[in-house]
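Here the complex is missing a single protein chain, while all its other protein chains stay put.
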Amino acid sequence: MNSRLKWRPRLTDGTAPVLVVLAVLLVALAFAGPAYSEPAGYLALLKRAAPLVILAIGQYLVIVSGGFDLSVGSLVTAEVVIAARLINGDDGNTVWVVALLLGFGVLVGLVNGLITTRLLVPSFIVTLGMLLVLDGAVFLWTGGAPRGALSESFRVPGRGSLEIPVLGQVPWSVLILLVVLVGAVLFMRGGTGRTLIAVGDNENAVRLAGGRVDRLRLLAFVSSGLLAALAAILLAGFAGVSAQVGRGLEFRAITAVVLGGVLLGGGRGSVVAAAAGALSLEALFSLLKLVGVSGALESAVQGVIIIAAVAYAAHGAGLRQKLRIRKPAPALP
Amino acid sequence: MSEVVARLDGITKSFLGVPVLRGVDLELRAGEVHALMGENGAGKSTLLKVLAGVHRPDSGRILLGGNEVSFATPRDAQAAGIAIIHQELNLLPHRTVAENVFLGREPVRRGQVDRRAMVAETRRLLDWLGEDGIDPEAGVVRLPVAQRQVVEIVKALSADARVLAMDEPTAALADHEVELLYDLVARLRDRGMAILYVSHRMREVFDLSQRITVLKDGAFVTCSPTEELTSDQLVRHMVGRPLDALYPERPTEPGEVRISLRDAGNDRVRDLTFDVRAGEIVGLAGLQGSGRSAIARAIWGVEPFTAGVLERDGEPVRIPNPRTAVRKGIGYVTEDRKGEGLALRQSVRDNALLVRRAALRGQAARRASDLAALLKSVNVVAQGPHQEVRYLSGGNQQKVVLGKWLAVRPNVLIVDEPTRGIDVGAKQAVYQLLRDLAADGMAILMISSELPELIGMSDRILVMHEGAIAGALPAGASEEAVMGLATGHGIGEVA
Partner (left out) sequence: MSVVQEKVSVVRRAAPQGRRFVLTPTVTVYLALVALLVVGSVLVGLKGGVLLDEGGILNILTRSTVLGLVAVGQTMAIVTGSLDLSVAYLIGLCSLVAAETMAGDTSMIAPAVVLVLVVAASVGLVNGLVITVLKANAFIATLGVALILRGYLEHNYTGPAGSVPRAFQHLGYDRIGPIPAATLLMLLIAAGVWWYLRRTRTGYHMYAVGGDIEVARLSGVRTSRTIVTAHVLCSLMAGLAGIFLASRLGSGAPYVGMDAGYDLESIAAVVLGGTVLAGGRGGVVGTIGGVLILSTLDTVFDDLAVDPFFKNVVRGVVLIIAVALYARSKGNGRTS
């Protein structure tokens, strides 16, 4: 075993296909649209994709540990509506509202996680309930339509850019996305991240190994809530206030994660692949627009893709494993 | 000689180029128990699945009553009169006994399932087996494991099976339940059923079977009447070499007391007083349900002691959960390897580091530099540290479980059925490993229902009976002495 001598990047099972898909899409974009002949086009794509990628990373953490988070879409809507109402167009309010939004995301994640782990309700049901509660509560509070307005400074992370030497104008959201992604990758490579995947695979084994299963699951839900809040801030900045902003985002995030080859039910998949899945989705939508497919068909395409991705995972993984058995098994040391 | 009910002729089967069965012959006769033996990976389960219609053979013939048949699905095999009792019980816990018995073959009358007929027929078969204590309309979830096995057998009978194949049917049974099963199998045999019996346990095979077929590496080795074989010969056929020193030498003097119980107890066990010292292997014997595993789970903090004192290196300690146990330097290899021991879809590496990451903090939890040495010390054979453990053999999986505990350097190790479901060769490796660990100063508490193994390995044996220690026996005690205490009859030396 000479892994220390010959280190090479190791892709988790199922990561490679989505990277290939992503690469193909990015190349296709370059052919389809003149905007993609220079880096700025791709930066714009990244900027558009940032909220979904961040949501997908949060969803990944929950799915890989064996759960579902259906509440993120309505959480995003709630966060945006709250932001508009509390900021009310005043720049002075930005900072504390941002803090409050992040706190609210954490709180929602905490409630999801606590009910799942303490009351033993399947997370599908818990987060479905949370979805209903958030949908209702926010509109109850705002009276049905979003009120107030965002401030200029609040919208900076979502649509502003930072001048960086060499690269030129780099959107804030891309930088934030990079930070989140690097953080998530480091976390998943570490002991806690590996244990989180093991929880999704066999929580009894982790519990008997002395692991705190409930805390790990809670951590996943809280991260998902926090990242949803972050995604909402970016999305609000980018697209403005609307009561529909988060609609269907939970399914889109789940699609992205599944597209990344992550196993529903937990125990397998990489966070990079989940992020790549989200980016692929967004790239695909851009491509469809460029070649003139109606926006209305977007969801139909998403539907076909999600089925194809899962079918490929189900059949492809078996095939790969079968091919692998053919190799003789040398002694490990 | 009795009639040949089923014959397998030159069965071969490969999975994508890897031969698993290489021309296996097998003859099953009415009124005969035919034992199928072989190490893990010898192809027994695959052969069974060919017979059950789960796999189709690449070549070779299956003959039933002289006619060649071919099964596309388990359904076809069932219709042809072949019933299989798989290793994991195949029952739906939330359906009734009768519903399980007739699953897939429900009688239909005027468009709906004839429930009355189902219940009546199930009751008739239960009576026939002398198992009238089971209510056909009870939910299976309420039945103890042994009775669930009876339900499986009734399921086979109701399908008019002429051939019954049983894959390690005693693996989940308590000892007195094993006796009942023997009895049942003998009765079925006497009534003309052809029985194929797969087991790792020598004694069962010699007690029950009339004929033994041995497979090795997917190939047919021998088939002979049971009375013409000795157990040494059988082992040699299975392993291909004599296994003279199955159990390693016992070492020298034990060291200081590592763990000590004083009048400890909880809901399941009581008045436990014993020590385990560095360097010794203490065996824990007893019937299933006698509290053997409950002691392990109590020390381990799953169901902690509520009375008495638990001392660790001479200090009284409280262990309310597994996390504390790990941090106090105790390791626990559970009896349920797949359900509680391993995260099967994770790599060898991730499983080996699981305890360290889950229970330790900071630098200690992150350390992985010693992984290679660790896996080498338990001698895991795998393609590499990144192979998923579900693709390893049972023996290698068990070595990974041991490695996972050694990674946190405990000085007390509790092992519960450490060799369950692994083959003879791997068993020997596990025995040697445990003995080496003891020689290095580990205190080991070993639980096993296989008496020869327990007696062969232990420096002394504590025998449990109904939640309390019935007595202690020295190394090399006889099986009779252990069974006497375990069943509440004999008297041993008090610890």
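When the chains are written out, they are named A and B in that same order, and each has its own residue count from 1.
The rule we apply is simple: a contact is a pair of C-beta atoms (placed from the backbone, for glycine too) under 8 Å apart; a residue touches a chain by one contact, two chains touch by 3 or more.
On a predicted model such as this, the values are computed, not experimentally measured, just so you know.
Asker: For the chain not shown, which residue from A:Val20, A:Ala40, A:Val95 or A:Ile125 touches it across the whole complex?
Answerer: Checking each option in A:Val20, A:Ala40, A:Val95 or A:Ile125, the one touching the absent chain turns out to be A:Ile125.
Asker: Thinking of the whole complex, not just what is shown, which of A:Asn88, A:Ser153 or A:Asn204 touches the missing chain?
Answerer: That would be A:Asn204, which touches the missing chain.
Asker: Looking beyond the chains shown, say which of B:Glu99, B:Glu121, B:Glu177 or B:Asp416 touches the absent one.
Answerer: Per the contact definition at the top, the residue touching the missing chain is B:Glu99.
Asker: For chain B, which residues reach the chain that was dropped from this view?
Answerer: With respect to the unshown chain, the touching residues of chain B are 52, 54, 73-75, 78-79, 84, 86, 90-95, 99, 103-106, 108, 111-113, 142, 144, 155, 297, 302-303, 336, 339-340.
Asker: Which residue numbers on chain A touch the omitted chain?
Answerer: 66-68, 70, 115-116, 119-126, 128-133, 135-140, 144, 203-204, 207-208, 213, 251, 254-255, 258, 264-265, 294, 296-307, 310-311, 314-315
The criterion applied here is as follows: only the chains that are shown with their structure count from here on.
Asker: Taking the mean of the C-alpha atoms as each chain's centre, how many Å separate chain A from chain B?
Answerer: That gives a centre separation of 43 Å.
Asker: Over in the complex, which chain B residues touch chain A? Could you list them?
Answerer: Those in contact with chain A are residues 15-18, 300, 302, 321-327, 332, 334, 339-346, 348, 350-351, 353-359, 365-366, 372, 375-376, 380-386, 391, 404.
Asker: Would you tell me which residues of chain A are touching chain B in their complex?
Answerer: 1, 3, 10, 190-192, 194-195, 197-198, 201-202, 204-212, 263, 267-268, 321-327, 329-333
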